[in-house]
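For this view, one protein chain was removed and the others were kept in their places.
The letters A, B, C and D name the chains in turn, as written, and every chain counts its residues from 1.
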Amino acid sequence: MSSAELAALTPLVYVIGLAIALVVVDMVRPGDDRLVGILAGVGLLIGMGVVWLAGANGATQEVFGGAYRLDPLTTFLDTLFLVVAFLTILFTPDYLRPRGYPLAEYAATLLFAISGAMLIAGATDLLVLFLGLELLVLPGYMLTAYAKRDGLATEGAIKYFLLGSFSSAIFLFGLAFTWGYTGTTSVAGVAHRLEQVVTGQQPIAAGLLMGLALLTAGVAFKIAAVPFHYWTPDAYQGSPTPVTGYLSVGPKIAAFALILRLFAEALAPLKADWVAVVAVLAVLTMTLGNLVALTQDNIKRMLAYSSIAHTGYILVGLAAFAGAPPGSEAAKEGIASVLFYAAAYAFMNLGAFAVVAALQGRPGVTSQIATFAGLGRRAPLAGALMLLFLLSLTGIPPTAGFFAKAYVIAAALASGGLVPWLAVIVVINAAIAAFYYLRVGVVMYMQDVPSGAQPVTNSLPMRLGLVVAAVGTVLIGLVPGLLLPMAQAAAAAIL
Amino acid sequence: MGDLHFASVVPISATVAPPGSEAMVLLVLVVPLLGFAVTALVGRRLGRLAWAFAVPGIVFTWAVAMVVVFQALSGAYGEALRFTVYTWIPAGALHIDFNLAVDNLTAVLLIVVTTVGMLVHVYSIGYMAHDPGRWRFFAYLNLFMFSMLLLVLADNFLLLFAAWELVGLCSYLLIGFWYRRRSAALASKKAFLVNRVGDLGFALGIMAVWTTVGTLNFPEVFQLLPAQLASGAIQPWMLTGIALLLFCGAVGKSAQFPLHVWLPDAMEGPTPVSALIHAATMVNAGVYFVARANPIFSLSSTAMLVVASIGIFTAILAASIALTQNDIKRVLAYSTLSQLGYMFAALGVGAYVAAIFHLMAHGFFKGLLFLDSGSVIHAVHEEQDMNRMGGLWRKLPITHATMLVGALAIAGIPPLAGFFSKDEILDEAWKDGYSWIWLVGVVVAVLTAFYMFRLMGKTFYGPSHVDPKVEPVVHESPPIMTVPLILLAIPSAFLGLLVGLPFGASVIHSWLGPIFEQADANLGHGEPTFAFFGVDGVLIVVSVIAAISGLVLAMRLFGFHWPFTRREIEPEPAVVARWTDRLRPLYRGSFHKWWFDELNDLIFVRFGGVVAAACWWFDVRIVDGTVNTVGRVVSGAGREIRLIQTGRVQNYALGIAIGLLIVAGGYLLFGGRV
Amino acid sequence: MLTLPATIPFLGWTWNDLLFLVLAGGLLGSALFVVLGRNIIHSGLWLVVGFLMLAGLYALLGAPLLAGAQVLVYIGAISVLILFAIMLTQSKAGPARLVFHHQAWAAALAALGLGLLLVIVVGATAWPLADGSAQPQTSANVASALFDDFVLPLEIVGVLLLAAVIGGVFLAKKDDARESDSDI
Amino acid sequence: MSNTLDAYLVLSGLLFSLGMFGFLARRNAIAMLMCIELMLNAVNLAIVAFGAFLPPLRDSAAVIALLVMAVAAAEATVGLAIVIAIYRNRRTPLVDEYSQMRE
Partner (left out) sequence: MSGLPILSLVIFTPLAGALLLAFVPRDRVALLRWLALGTAVLTFAWTLLMVAGFNDATPDRGGFRFVEAASWIPAFGIQYKVGVDGISLLMVLLTTLLTAVSILASFGPIKERVKEYMISFLVLEVGMVGVFLALDTFLFYVFWEVVLVPMYLIIGIWGGPNRIYATIKFVLYTLIGSLLMLVAILGTAFVFASGHGGDWTGAFDYEQLRGFGFSEGVQLAAFLAFFLAFAIKVPMFPFHTWLPDAHVEAPTAGSVILAGVLLKLGGYGFIRFSLPLFPQASHDLAVPIIVLSLIAIVYGAIVALVQPDLKKLIAYSSVSHMGFVTLGIFVFQQQALQGAVLQMVNHGLITGALFLLVGVIYERTHDRTIAKMGGLMGTLPVYAVVFGFFMLASIGLPGLSGFVGEFMVFLGTFAISPVYAAVAVLVMTIGAAYLLWLFQRMFTGDLSDFLRGLGHHLTDMDHTEILTLAPLAALVVVFGVVPGLLLGVLQAPTDAVLAGLHSAGQALGGLP
């Protein structure tokens, strides 16, 4: 392994090493959650530094014979994943401690999952992509089940696991078909081969199309696109709340990273074929997500459906890429809008779940929306932050969610074919979504505090995490220019 | 900020007016306005002296106005004094000044308005002495004076319209002065709304004028509109349309059929108000305006015919109603309608001078009559029903005497003012070929004399029907009230002699003739001719006979007391009852005012209410209903769709499998590019 | 030594064909038993049979190394794991009365549909790289591929297994803490 | 027949479908897990078949199949751990009875 290869892999290796270190620390000093937490938090901050150092020059660096690539997209996504992990770690202790679960295994598992996500971000080989995906989701199943004495957590976990494995099998079958047809596992190789097929005006073989279908179904499941979304509400509702936050963000963004590497890079020559499917999925996803979210009484479940809807919005960005002429500016904006949305979504959605978790600082506090009654008076700061996150999810300026949505819409408008019409569907959906987000606002601010409500007390990490999420949400919305060039550079890297 | 053109007092008239003329005209406007402001702000603290600023102010205004009138009529201003105070609406092409003009027509109106206004103010000191809201009263009254003076001084359509609305407002405020009385509140509202109906047309007319000629200044409009008609730039129907739209406003303000319904109800206001606003000044605004706009109206024979027809119809309609009313003020109100109808008939036949002459005369004697009625009402403790009066002449000598002068004047008995003006109208109607108007006019003259002396009879003569409790304390009003009566009786008696002679070349003709030159030219009227021993003489005789016959009949039926003698004619209630019975259908029609109020109630209140309720239903059920239905459908869809989330993994997996099959099918069917 | 005829008499198949048919039939048959078996323990055992058949097919395809791995990994590890789990989770009531879900018929339709689709697709596809015949692999090639071209995936699998073990141990570990309430 | 790619692929497809049927139809969590193993094996069969019949893929196929086996093992580990965890809570391996969360 050359030193260049080592350098490119440093972030990944670092995170895996950190995970193992946590396990080791737990063996040396069992039950010291505080140490584990500090180690994980500080370690992740350093990890971000490592990522930035590795990707500082912004150049593209291929290692392992093209199986892994360090490019701006990798750096962008790696940073995002580390932020997600960092925030999740901050939000977790307040939930786990009162329920008597250790932090060490949790943190290690989370970091393994994040390393899977980071692997996906840099993978340019179908097999590595698959393995990265597995490395991402297997710890995810376990995190869902982490509150193992909790019937709902295990129920969510087994549903997630069974369906996830099912979809992995489907996905793998699709990979096999693609591989069999193109004869290579390299992303670039696949793209090259398919380019020849497309430019050669040959009919696309049924086997390839079947592979495409299997792959589509597989990734649609991972991002929770309708009608492959069924696991989402149950897994999200059942999971420990900080895990829900992570699940709604980490695996989803990683799955989109997978889509970028697989569909936007390897299968890009076929995008004229899959754009329609993506568009239809986008419409179905946002509409169903929003409609069903309207009727939910449990905030975790509601946010789960909301996250389905957000998948739909991100898919619009993908459709914008697919609908635009290859290599065009519009195609780049499509990818960049996906990345931007992902980043904005990470902050606001994690933040929203964090507030839910913050309220559940004692066992037995449910996540029914009614729990939020009078929060604006009971805990003004938590209420205000929740309102901020909800507004961002609604897409009200000047928050991150707004600019993200605007960017996706702009990308769709710039795209070709019928994709611009998706913009209209996005905004109609956003209006519908406003209803249920606002309803939480109504409960928080316009209803009285229920009698016997306990005061909300939070630890320092939780507060720190909320502040970070809030600052991120506002900053990305107010000064999108901070993030925009990065997203665009990342997008340019795969075109 | 904006560019303000306070082009302070820039005279634009050719003749150089005496220095300070503009300031005096402004003074005429400003003093009542100040009076209003001061009285409104501090009047409540003045207590009984609420009039302390208002009345002296108006007296002063009267004095200044008289100087202005003198200068105008003496020709010191030339054709007219015109000046701009400031630019009211500087909006590009729409440039509307606050500009005023004093010409002879204005001067004549100023005489009526300030004189009657001043006397009514003085009278009100006594009349309103015991009313706790007197400060409001004087404030409103001053505001009215300002508005009315602005109305006659305004030199463009929009400013006139503004004043027009303001007098309407004052009328509203004063009719509803006794706000606790439901009837007063309803009457004031009715007055405002009915006026607004007319104003719709007026406003549209003004818009049409501006759209057509691009200016609203009177001199320019009156020059440009005929010119454009002559050059063919506008069609005759357009001009007719403009004239008729403008006339709508006059119909409303001067309470002509079919918008006459508000005026009788307006008698809910205090009597001085009835005298000033609803007899002497405001209701004449319509007449004034049509006269002012004579260059427009005279170009359209259709418009002239409409004006004349509506006028004469209103005259006879109102007279027929006045015959049977029992409320003393209502009789006078219908009489006012009737006389206004006369004036419009005159305007319609082109007898502009006669119309203004009648306006002037009517202003004095009707003001007098109302103030007299107020004195009577006051005397019998706010009783207005004539059936509960009678025989009052003994206890109210000054009131009786002055009212008799007024009654004779309105009846058209020579040589009182009404004779001259009314006769001139009938005379001109006949001579201009409107014999049917003349004929109806004569009938109205008979009716007028009859109902006025019915009123006199029931009020002053015969046995007393006054409430026995009140009877002993009935006494003549204090001098503060009677002096204005006397002062008003003088012009009522002698105005005709002063300005109405000699026939055919009277003073008032010399004043107003130039104003209507253009109209006369349009209508083809030559130099006025007068043959005392010819057609004119015959006409005079006929109208005098008509007036006297009505008067005599009323005397016979309702009683009379010859002044200065002991002769009394006793009333004949039995005969009246018999005739009433015989003419039962007509009587009922007259008594119920030909059911106009009921008709309005049906159309506007009931039907309008139904329409409004229907609209609201539409709004709530259909418009908002649609919105809510959309919301319900959306959330209903959510509630249905959520059922697919059964909670069972196998169902989910099946869903995924089906999704996979559909995606695969889609790719295979549509993806195979050739 | 008895030499077999080059082809099976009467049918004209090669022996490999027969072997293939037997193994394929065995595979599908045992899979069917796995899927349809009422007793879950029997299903587990049939799964082992199925894995064996598959190992035979791998050998037939000239990949004996994989056949070995199949035996070791699947039969040696996974199946045993599954059988243990079955033991752990069998309630005393024995096999459930309803083995199949209500939607079994729909599931059958969907599976049939997918199967048909796959068969049609496979039949309709000309694999561009095919040269028509199976070639045996050598383990040396596999080894060099594994440690040269596929070194990254190999390392990842190691991490994956580590993660699975750490998490799996935590989850399966029975701890003494009280059963907590659900925080729905 | 044994020497054609299509035969193996058809076999793989049928096995995959059969596994899917089982997954959709069985109620027992472990039975479903076994069905997933069947499906993964079907994929592996396809991979090996590709490797056998497509010369450029000969070497990588074996490696991929090996790695898939390892993944399957990891998945089974996690899955069985979860099954055991939920069995402790619910005392039943029947997945369709885990439907406390729905709609």
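Details
Note that in this section a residue touches a chain if its C-beta (ideal position, glycine included) is under 8 Å from a C-beta of that chain, and two chains touch if they have at least 3 such contacts.
Please read all numbers here as calculations on a predicted model, not as lab measurements.
Across the whole complex, the hidden chain's contacts among the shown chains comprise A, B.
Check B:305, B:473, B:611 or B:643 against the missing chain and you find that the one touching it is B:611. The chain that is not drawn here is touched, among residues B:490, B:545, B:623 or B:643, by B:623. Within the complete assembly, B:166 is the residue of B:166, B:535, B:637 or B:661 that touches the hidden chain.
When the omitted chain is restored, the residue from A:76, A:101, A:341 or A:445 that touches it is A:445. Of the candidate positions B:203, B:347, B:360 or B:445, contact with the unshown chain belongs to B:203. Those residues of chain A that touch the chain absent from the view are 329, 376-377, 380, 391, 394-398, 402-403, 406, 409-410, 413-414, 420, 423-424, 427-428, 430-431, 434-435, 438-439, 441-442, 445-446, 479-481, 484-485, 488. With the whole complex as reference, residues 1-5, 86-94, 158, 161-163, 165-166, 169, 172, 176, 179-182, 184-186, 189, 192-193, 196-197, 199-200, 203-204, 207-208, 210-211, 608-609, 611-613, 615-616, 619, 623-624, 626-627, 631 of chain B touch the missing chain.
Note that only the chains that are shown with their structure count from here on.
Of all chains displayed, A has the C-alpha centre closest to the centre of the whole protein C-alpha set. Ranked by how far their CA centres sit from the centre of chain C, the chains are topped by B. Rounded to whole angstrom, the centroid-to-centroid distance between chain B and chain D, based on C-alpha atoms, equals 97 Å. Inter-chain spacing, taken between the CA centroids of chain A and chain B, is 78 Å. Centre-to-centre separation between chain B and chain C, using Cα means, comes to 104 Å. Shown for chain D are the residues that touch two or more other chains, namely 16, 19-20, 23-27, 29, 32-33, 50, 54, 56-57, 60, 64, 67, 71, 74-75, 78, 81-83, 85, 88-89, 95-96, 98, 100-102.
Residue positions 127, 131, 134, 138, 142, 145, 148-152, 158-159, 162, 166, 170, 180, 183, 206, 209-210, 233-234, 237 of chain A are each in touch with at least two other chains.
Those residues of chain C lying in contact with chain D across their complex are 13-14, 16-17, 19-21, 24, 27-28, 31-32, 34-36, 40, 43-44, 47, 50-51, 54, 57-58, 60-63, 65-66, 69-70, 73-74, 77-78, 81-82, 84-86, 88-91, 96, 98-101, 103-104, 106-108, 110-112, 114-115, 118-119, 122-123, 127, 129-135, 137, 141-142, 144-146, 149-150, 153-154, 157, 160-161, 163-165, 167-169, 171-172, 174, 179, 182, 184. Taken in their complex, chain A has these residues touching chain C: 16, 19-20, 23, 64-65, 67-68, 99-100, 105, 108-109, 112-113, 115-116, 119, 125, 127-128, 131-132, 134-135, 138-139, 142, 145-153, 180-181, 183, 205-210, 237, 241, 298, 360, 363-368. Chain contact summary for the complex, chain B toward chain A: residues 634-635, 637-639, 641-642, 645, 647, 649, 651-653, 655-656, 658-660, 663-664, 666-668, 670-674.
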